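Shown here: the complex without one of its protein chains, the others still in place.
In this document, chain identifiers A, B, C, D, E and F correspond to the written order of the chains, with residue numbering beginning at 1 in each.
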């Protein structure tokens, strides 16, 4: 079975809705429109979720890859 | 769909108002006037917000990219 | 006795079910479908466990290697 | 609009009074007399502030850039 | 007296039982079967200990060197 | 006004008494006898202070630069 490279997986998700879970457990859902080799992530139409409930609209956000715990595609 | 590079996104936001959310949840709003490859950020006319209420004026601030959780444009 | 290199061990586990334990003690079980040199991990059909009980389905997830405490194969 | 580089901004503030806010929220005000590429900062006549009140005199201090959250000029 | 290099010490412990103490104080005992230059560690037949009491069996585990506080041989 | 480089400042303080404030707020005073490019610091006749009161004698100590918040000269 081949090894799906993480950056390749993210590239394939450009334009799709993704959920970003931060180290401090904050969660954001939005359309993935960009990323770089440090897994810094750009989301469009981003919404912050709290306990699985929408909490606040954030428009376009750039998220620091160091603080990302997990990306759910 | 093309991949919008994070640093490209920030460059396009020079002169615009941005909101910076820190790892320790402090939030600052100001005019983005500069940044570098480590996503250290320079804001002019910066104001600190607490619970979405303006808390204190900070004038020109340089924010350490390591401590930035997210940039909302 | 030979030294089993960590990345070699992960490579041999592609396609197998693994348990990922995070620094903040969150646990995820899923099929290992990818990884990179920074031990960023891609799981398919991922489920989050809490106190050894399934908590929520996550589908495909990319986990930041920096926040991984341990991988149980 | 041009991009004001963070290190350029600091260089222009040599000799001026600056406020340094640390990751652990401690705050120091003093005359900026030096810095390096890692944004380690040297302040002369430094005073620690607590809740915006002067707390203790520190003379010349060298502050570790890793622990700086923000520099207010 | 010669300087026993840490990686040399680990190499000499391949096949032996070791105790790994993590930064978050979790402890694991198992047979050391592999490691790399970043001191990522592979244990076979690993058991987690809590307050010096066996808590749970983990089989083969890969432990992130960044989160290791100490290795007791 | 010239930029006083941090490492230059430390070099000029060799042989002088300095106060080292750690990230976890522990404080040590001693004679600075050595340092390196990572700002790892060697103090002779070191004493730990707690709430500005001498707490314990430490003789010669090597302090990890990563954990230093500030050096007061």
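We take it that a residue touches a chain if its C-beta (ideal position, glycine included) is under 8 Å from a C-beta of that chain, and two chains touch if they have at least 3 such contacts.
Treat the numbers as computed from the prediction; the structure is a model and nothing was measured.
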{"item": "Interface partners of the hidden chain - shown chains only, full complex considered", "value": "E, F"}
{"item": "Sites on chain E contacted by the missing partner chain, in the whole complex", "value": "1-10, 23, 25, 39, 65-66, 68-73"}
{"item": "Residues of chain F in contact with the chain not shown", "value": "11, 14-15, 22, 24, 26, 28, 33-36, 40-42, 46, 58-64, 66-67"}
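Just so we're on the same page, only the chains that are shown with their structure count from here on.
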{"item": "Given chain A and chain F, the chains that contact each of them", "value": "none"}
{"item": "Count of contact steps on the shortest path from chain C to chain D", "value": "3"}
{"item": "Distance from chain F to chain D - Cα centre to Cα centre, in angstrom", "value": "18"}
{"item": "Length of the line joining the C-alpha centres of chain A and chain D, rounded to whole Å", "value": "33"}
{"item": "Two or more partner chains touched - positions in chain A", "value": "66"}
{"item": "Chain contact graph, described as a line, ring, star, complete graph or other shape", "value": "line"}
